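So that we are looking at the same thing, I have put the structure below in structure tokens.
Missing here is one protein chain; the remaining ones are kept as they sit in the complex.
And now, subunit A:
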Amino acid sequence: MPEANVRHRPAVAMALSLLFAGLGQLYNRRYVKGILFIIIEAAFLMTFYNFLNIGLWGLVTLGEIPMLDHSIFLLIQGLVSVIIIVFAAALHIANIIDARNDARRRQRGEPFPSLWESCRNAWDKGFPYIFVTPGLVMLLFIVVLPLLFMVSLAFTDYNLYHSPPRHLLNWVGFENFKNLVSIPIWKSTFFSVLAWTIVWTVVATTMQIALGLFLALLVNDPRIKFKRFIRTVLILPWAVPAFVTILVFAAMFNDKFGAINREVLSLFGVSVPWMTDPFWTKVALILIQTWLGFPFVFALFTGVLQSISRDWYEAADIDGATRWQKFRSITLPHVLYATAPLLIMQYAGNFNNFNIIYLFNDGGPAVRGQNAGGTDILISWVYDLTFTTNNYNMAAAISLIIGLIVSGFAIYQFRRTRSFKEEGNI
């Protein structure tokens, strides 16, 4: 049993631990622990020193000799190094805190738990965290690393004329973002594209949700027969891969040769320029997206509708509520409460719905004096600008902006939906 020792200073233990893991523990006379920590830190440094050295050097310089240094590899190695260092720093801080706690105990003369005891203690308390950790590490490399890479590219000059291995990349700071709002070829089109992107997102998604909800309510009505059959039919559009559907529709909407003008509208003596007039192309796109998107919403609502208790409607019937009142006060809040997060994802998905725009008409038809096509949304416009011109830096910069818009919107909405509040706080 150690005695109280007022001359033992926690600050010294912390300083020593900061210098090298385990030294503080040695000062605390916890020799086994201290030596263990020293071995771990030494092993870490020996294993990773070279990797981290090159990684950090590469992150700062992005390489010095063309053809020998590859900026992209160096950038990724640098980001990995940063992640490893953050991990190591967290462990190092834990080591310092441990040294301080032990030093205080020694100061007060409290007994120490044995190494074995403290291990068991940590296992008991930290059990969930220990099992979450491997997943977290995976997540870090699968999700966070590519994101960091993309964000980093937005601040480099990575384009066709600065492509490794022949050329090295350079950090250019915010120049890409400055160019975006100052170079006419990008600036002039940005706002018209953004406006259509918003209209497209709101109108197409709302229509698909409204149609899905309407059909789900109809099919859920007890008086409807052959429910299974009807449901199967309504889910069918979902069963065909979207890109096949879109390509088939693109052929059907052709102004002159498509089935819609030729077989359907010709009955009324009308011919609509679906592919050549921007307005009608937009209408066609919204119609197709409604058709593609409603089955999912329909399936979702059908499921949720089953879970609404019959008692509520019976109670409402006794109170003499009308059909509309029952819908307004029972069905709608219930359904929206349960599905809001998924519906928000639908909006976010359509904001970036590259497939349909690209496959239907490739953002066309062309509009004179405008760089983007008449129906290009932000993401398809970026695709065009970057993959025809190989401006990876600009792609990263614009993607960053799109990402900020979408995530800002999503976070705001998530925080306001009840689904994400704790239960009982409704």
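Throughout what follows, a contact is a pair of C-beta atoms (placed from the backbone, for glycine too) under 8 Å apart; a residue touches a chain by one contact, two chains touch by 3 or more; residues count from 1.
In the analysis below, contacts and distances are computed from a predicted model.
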Omitted chain, identified by the protein name its UniProt record gives, among "Sugar ABC transporter permease", "pre-crRNA processing endonuclease", "PadR family transcriptional regulator" or "Maltodextrin-binding protein": "Maltodextrin-binding protein"
Chain not shown: contacting residue from A:4, A:43, A:210 or A:366: A:366
Option touching the unshown chain, where A:70, A:106 or A:231 are the choices: A:70
Touch with the omitted chain, as defined above, among A:52, A:338 or A:356: A:52
Residue in contact with the excluded chain [from A:134, A:184, A:269 or A:320]: A:184
Subunit A, residues in touch with the chain not shown (by the definition above): 18, 52-54, 56-57, 59-61, 64, 66-68, 70, 73, 85, 89, 93, 157, 159-167, 179, 183-186, 251, 254-257, 275-276, 364-366, 368-369, 371, 373, 384, 388-391
